[in-house]
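With one protein chain removed, the remaining protein chains of the complex are shown where they sit.
Let's look at chain A:
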Amino acid sequence: MLRSSQPLTGPNRKRCREDEMLLGMVLDEGERGFIIDTRSAQAAKQARMTGGGTEPKSSYPQWRRLHRPLERGRPLQESFIKLVEACNDTSINMDRWLSRLESCRWLSHVKAALSTACLAAQCMDREEASVLVGRGADGTDTTRLVTALAQVILDPSCRTLVGFQGLLEREWIEAGHPFHLRCARSAYSHARLKQEAPLFLLFLDCVWQLSRQFPFSLEFSEHLLLTLFDNAYASAYGTFLCNNEKERCLCKVKESTHSLWAWLNQPGEKKKYLNPLYSPNALVIWPSVEPQSIQLWQGLFFRWIRSSQYLDEAWAEIQRLVQGN
């Protein structure tokens, strides 16, 4: 699986031998690859007018392109803000709750992200084909969401506590997801910053959906996901600071702050983040993306609104049963 930004084909259909060679080298003779473009076909066409575009079929003959538009940027942030507002609105009747939920579109985004990640995974696992996920202007946001999720689906080692942290480091932190810009003020701020977008939260939500559908397959619990969400926005640790490795070097993050992972992995702390039902599952986990299967992440969106006492008690009981054994 590869990640990239869009090729700068432009209106004149420019070509680049090196790029074609690079993509050609990924595939063996006769092999096939898929390019999953996270823009709609129309948006991709329009991008050409401004210097971007898509890989022309003739120059990249072994690669087939599929479009799976994913929301990003402002609309995603708006979706998040609206959802949080809806969750906090005590005046909504049951008559209108579902349509209000629908109008936020958040769950549609979760469905789309999961579907696309599953598609990428399916290409690799069933078709044994390589996949290139692109694009957006800078190829950082939605592509990352897809590649990271696809790995959780495909790779059992990414589902362990250590493996998941590694995935986050690799796909989000080192790869340069601009946390500082994207996770600036969250849902309550009136500031509506241009660069803010909850891509990381969307990723965590998708992972939570997986944990719900496969309760035995992830080594970590919901508590870890909530902690990651918290720390992406505001943290006592330096792990999610800045926008990329370069900035972190400049700010000397490693020298002047503590790492979240170091703290999480301490034996005393670690057990809070483990899933008592975990049992290593070497298979690929294929979630259902039907609307009935995708649920609102109550643990996050209703965290401060409703008591989690009864659910906590249930988990404590599960823990007790499993440990007693």
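Here is the rule we go by: a contact is a pair of C-beta atoms (placed from the backbone, for glycine too) under 8 Å apart; a residue touches a chain by one contact, two chains touch by 3 or more; residues count from 1.
Just so we're on the same page, contacts and distances are computed from a predicted model.
Undergrad: UniProt name of the unshown chain, from "Myotubularin-related protein 7", "AP-1 complex subunit gamma", "U6 snRNA-associated Sm-like protein LSm3" or "Importin-13"?
TA: Cross-referencing UniProt, the chain left out corresponds to "Myotubularin-related protein 7".
Undergrad: Touching the hidden chain in the complete assembly: which of A:Ile81, A:Val207 or A:Val289 does that?
TA: Final answer for the missing-chain contact: A:Val289.
Undergrad: List the chain A residues touching the unshown chain?
TA: On the side of chain A, residues 32, 40-41, 64-69, 87, 89-90, 92-99, 101-102, 105, 107-108, 111-112, 115, 118-119, 122, 126-127, 212-217, 277, 279, 281, 283-296, 298, 301-302, 305-307, 310-311, 313-314, 317-318, 321-322, 324-325 touch the unshown chain.
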